[in-house]
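The structure is given below, and queries will be raised subsequently.
Note that one protein chain is taken out, while the other chains of the complex remain in position.
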Amino acid sequence: MLGNLKGLMVTFATFFRKPVTYKYPQEHKPIEDRYMGFPVLMWDEKVEEPYCTGCMVCVRYCPTQCMSAVMKDNPLHAEGKSTRRKIVDSFEINLGRCILCGICVDVCNFDAIEMSHEHELSKYARNDNRTNLPRLLEMGRSYQKESGWKPKPVKETKPEPETKTEEAVEAEN
Amino acid sequence: MVERHRREEAPQAPVDLDDKGRALELLLPGILAEFQPEIGATVNLVSVTVKSQDVPSVCRLVKEDPRLSFNFLMCLCVVDYEEHLQVVYHLYSTDMKHMMVLKANVSPEEPSLPSVTSLWTGADWYERESHDLFGVVFEGHPNMAPLLLYEGFEGFPGRRNYEMPEYKEW
Amino acid sequence: MVDLSTEGQLDTVQMMVNMGPQHPSTHGVFRMVLWVDGERIVDLEPHIGYLHRGSEKLCEGELYVQIVTLFDRMDYISNLNNEMIFCRAVERLMGLAVPERAEYIRVILCELNRVASHLLFCGTFGIDAGAMTPIMYAFRDREKIQSMFEAVTGARMMHNYIRIGGVKGDVPDDFSQRMGALLKVLRQGINETDKLLSFSEIFLARTKGIGVIDAETAIAYGMSGPSLRACGVPMDVRKDEPYSVYDRFDFGIPIGEKGDSWDRYYVRVEEMRQSMRIIEQALEQMPDGPTITPSRLVLRPPQGEVYVRGENPRGEIGVYLVSNGADKPYRVKVRPPSFCNLMAIKELLKDTYIADAVVILGSLDIVLGEVDR
Partner (left out) sequence: MSALETLLLVLAIFGVLTGLSVIVLSLIWLERKFLGRMQMRMGPMHVGPFGLLQPVADAVKLMAKEDLLSSLVDRVVYWVAPLAVFVPTFMIWVTIPVARDLVIRNLDMGLFYIIAFSVLSIVGLVTAGWASSNKYAVLGGFRAAAQLVSYEIPLILAVLGVAMLAQSMNLEEVVNSQSTVVYALVQPLGLVIFFIAGLAELGRTPFDIHPAESEVVGGPFVEYSGAHWAVFFLAEYINTFAIAALTVLLFLGGWLFPGISGDVSALGVLVFLVKTYLVILVVFWIRGTYPRLRIDQLMSLGWKVLVPLALVNVVITASYMFYGWSAWSLSLMSLAILGAAIWGLSKRMRTAPTPEYTVKLYVPAPEASNAG
């Protein structure tokens, strides 16, 4: 019977402790810095255009094929304002299909895509989760504002091994 | 994605056996001599390839031989090499703590080989699963009902030549 | 055990009860067809496959980096352990070395994951036995672990953090302090559950001597992990064949005596304590250095096949990887621990009550995502 009494004491003691839950829709659990929410596209404030060039690398590496991108010639480049020769024309992420793995961020060579802190998926229609370019950029801008995101210095964005190991691996084997 | 960048002459992974594996490699040919096994090695394990009809006798032998005592069927799977299906048994011994791979090839048209459920009860679901996905028939299995797929499923989805149904976005 | 035989006393009719796939205590979409005589189970037929997603087949069509995400979703309660086993398989095949620091981070996170998984088990097992409070306590503590994961990996469940050749990124700066605080809280929480559930007489009456399986049968069924260790077989890959840096830590393997449901439960509770010991040691020993061996994005391991074993919270997981030198594996086969553990359900449930069936099934701690793959 001792065990049973101990159990009663445990629940009794817990009764006087502070609840650990949150009143969810009104109160949110604090989100950690590294939290990976939906992927969003970043906005280059210097040139006032997206970082994304529509190079499709994220599209190819996405495990669920939830993205699609179309590239176009950059009009700002023709005007000489931007260094990007190509720019993204349309971009769509099906957030209902995205698994938030972060592979697109890893493979992106232009710092164009980031995992934001946004994570609430409830929509009124299934198709509402297909997010297009303006919406993604808007989400990106609010993430930029919220987290103080800065593009990485150019050298670090592209890891060396990408070009190096082809021969190294060959030699190894 | 389609399989691009496929190299014709891919390098072979180096074999790197541990002490127990090397000991097994020396031990096995003697024990299994009557079955004329092909003894080789995968990257980290000794592998023995035998004829499919020999599988139960070989299994009984390796299970009951005190030097091997493979009493634990770790994993049973089928690999579709297109020209043949390979049934792969990973055997483990809880006493000796060593492991080996037993392989048997069967033809893809009429794949069948004797069941090992009488030796290791745990082969039950593995064999049913292999039957589901690859169509390998294990003779002597008590209940070959579909396990993972529903009754009446057409085709063997595990095989390489199985055509995946078109995925439709809603 | 009570004498359950009613033969020769009453004329009874067997009734077929379909337990699952939608039943609160089948832990997902597992279905058992029970033939019961009153409350006694005479015969049963387990059915799985309701969650069969063909993960193994999917792996054949994905790049190696993408497969990690699939492994996350196989056993969705011990994701990091699953990621680790696949990454280790590829590394073994390629002969890729992993930096020390990455190994330590992996071990810490995997053990933390083990604690989280076992905590969830303790809670759900309480629910199976009819106690509704332990799961709340378990979730309270598990939530803290999830927050820790969130801080390190960026995700709460599907991390995709352990990469081939290391881990995605270094841990945050305040990792050790936070871990220290977390472990303290966890210890307290586990002790609380111990008091509330483990030694409650009602719980003991419900689980002691229920679902007994002897070591030999368990091995024949291929059971592994805590379920096998409860029968007194000290089989643990972390000790038998120490992978990663597990040989550097001092920890014990809890083993049970009788192989009943309570042993299976308490082995897991003890295992949490041992895991926390490992984490503490690993935190102390953790060296500085890089966290990933750089490798190309499109990996092309050499031709060959490899079988790698690892210790999951549920038992021994194995990955059999066949590569033909392409950028995608030729065949991936997972040895799912709960698949093998679940196989013994027929043996365990014979001649028990329906109420016991729930407890026994709970004590096996199955995850259907892994059973069906």
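Chains here go by letter, A, B and C, matching the order in which they are written, and residues are numbered from 1 within each.
Going forward, contacts are C-beta pairs under 8 Å (C-beta built on N, C-alpha and C of every residue); 3 or more make two chains touch, one makes a residue touch a chain.
A quick note: this is a predicted structure, and the numbers were derived from the prediction, not measured.
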* Any idea which of B:18, B:38, B:64 or B:139 touches the chain not displayed? -> B:18
* **Residue among C:100, C:170 or C:240 that touches the chain left out of view** => C:240
* Asked: Which residue among C:122, C:317 or C:358 touches the omitted chain?
  -> C:358
* Per the touch definition above, residue among C:39, C:174, C:216 or C:351 touching the missing chain -> C:39
* Contact footprint on chain A, counting only the chain that is left out -> 1-4, 7-8, 10-12, 14-15, 17-21, 23
* Contacts of chain C with the missing chain: which residues? -> 2, 15-18, 23-25, 39, 126-133, 136-137, 140, 196-206, 230, 234, 239-242, 247, 252-257, 263, 266-267, 270, 274, 353-356, 358
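Convention: only the chains that are shown with their structure count from here on.
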* Looking at C-alpha means, what's the farthest chain from chain B? -> A
* From the C-alpha centre of chain A to that of chain C, how far is it in Å? -> 29
* Structure fact -> Between chain A and chain B, the Cα-mean centres are separated in Å by 41
* To do: Name the residues of chain A that each touch 2 or more other chains.
  => 173
* **Set of chain B residues in contact with two or more other chains** => 1, 11
* Can you list the residues on chain B that touch chain C in the complex? -> 1, 3-7, 10-14, 16, 42-45, 71-75, 77, 79-80, 88, 90, 94, 97, 99, 101, 120-122, 124-125, 133, 146-150, 157-158, 160, 162
* To do: Write out the stretch or stretches of chain C touching chain B in their complex.
  => 48-49, 52, 54, 56-57, 60-61, 63, 92-95, 217, 219-223, 233, 235, 240-241, 298, 300-309, 316, 318, 320, 322-328, 330-331, 333, 335, 339-340, 343, 347, 372-373
* Structure fact -> The residues of chain A that touch chain C in their complex are 1, 3-4, 6-7, 9-11, 14, 20, 29, 31-36, 61, 63, 99-103, 106-107, 115, 159-162, 165-166, 169, 172-173
